[in-house]
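Quick notes on the structure that follows.
Missing here: one protein chain of the complex. Every other protein chain is in place.
Order of writing sets the labels: A, B and C. Residues in every chain begin at 1.
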Amino acid sequence: MIDVRLSGDDLDLSTCYDFVQDPACGGIALFVGAIRNHNQGEEVTHLEFSSYDGMALKEMRKIAEAASEDYGLAKVALHHRKGELKIGDVAVIIAVSSPHRKAAFEGCAYVIDELKKHVPIWKKEFRADGTHWLNARP
Amino acid sequence: MIDVRLSGDDLDLSTCYDFVQDPACGGIALFVGAIRNHNQGEEVTHLEFSSYDGMALKEMRKIAEAASEDYGLAKVALHHRKGELKIGDVAVIIAVSSPHRKAAFEGCAYVIDELKKHVPIWKKEFRADGTHWLNARP
Amino acid sequence: MSVTYQVQTFAAARELLGSPVSITLPRGAKARDLRQQLLVDFPALATLKDFAIARNEAYALPGEILEAGDELVIIPPVSGG
Partner (left out) sequence: MSVTYQVQTFAAARELLGSPVSITLPRGAKARDLRQQLLVDFPALATLKDFAIARNEAYALPGEILEAGDELVIIPPVSGG
């Protein structure tokens, strides 16, 4: 079972945790990605996510489905923020449940790694030295 | 910074998450170990933890300190239940924060692996086929 | 015979080109042809580290043949998470 969301509102850890609960699963791994106050040595004041929502949700579902199959996960929740964020705000939450904790950790790490490679969401940082779309330039 | 607890009351995910928050850390990895409804093919009805509390807390702190050093974690929360638990109850919660997500995942996995090897807490399962102290017999 | 496609942009590509942009290609053109023509018509795209083409909300393989009515999007390097 999979729950993917792309939300303009604050993400909620308990919502993701509750979704993946399963009486047959002893292990739940979660990852929370938050906005840091610095990047590449520069102070970050806030940032903005731009997203191609329809495709982003499809890609997120594909990744969650692949993780479920490849790691034998019971349930996967994958929630991503969009719009404007400030330092400390949560950008992404991933929760996965599995009968085995090693699979839970590996499946959770797979989801965040793949999300960062393939999901059409773009981060614009507002820093002291200007604004930057991350990864965009050579 | 480290927070270790051994508690007779329900563990709380938000408490662990809040403890490890850090504006310099983009990645928080969490693990929740819950009581499964089966083990080794047998249905589990409930279970009981016995613990050597003073030593357990010392060992938990040692593991959290080693994880902080070896994986460069900013903060570690490690909470374990004691006493009687039923199916679905949370036995352990680990939360770690790090500037880098790979270190967060690996540090979190290290903590649960080491806890299961060294911390003097013992699980007695009540199953259809009797009661068992896990791992105790050859 | 040629077809004119509207191509949407996001993020760094939108800042470079605005959105949407129009591209005219021979009928039967493939995703790789669209990518090449975009670089010809909009040389500013070369300042991106890279970009992909999405067709109907999925990454297009270079050999995919485009059809009229396709939803086409320039995908600069992503940076979510």
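Note that contacts are C-beta pairs under 8 Å (C-beta built on N, C-alpha and C of every residue); 3 or more make two chains touch, one makes a residue touch a chain.
Quantities reported herein were computed from a predicted structural model and do not represent experimental measurements.
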In the complete complex, the chain left out here touches which of the visible ones? B
Looking beyond the chains shown, say which of B:A29, B:V44, B:A91 or B:A104 touches the absent one. B:A91
Touching residues of chain B against the unshown chain: what are they? 33, 49-52, 54-56, 58-59, 80, 91-92, 112, 115-124, 133-138
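FYI, only the chains that are shown with their structure count from here on.
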How big is the gap, in whole Å, between where the Cα atoms of chain B centre and where those of chain C centre? 49
How big is the gap, in whole Å, between where the Cα atoms of chain A centre and where those of chain C centre? 26
List, in ascending order, every residue of chain A touching at least 2 other chains. 33, 112
Please set out, as single numbers or ranges, the residues of chain C touching at least two other chains. none
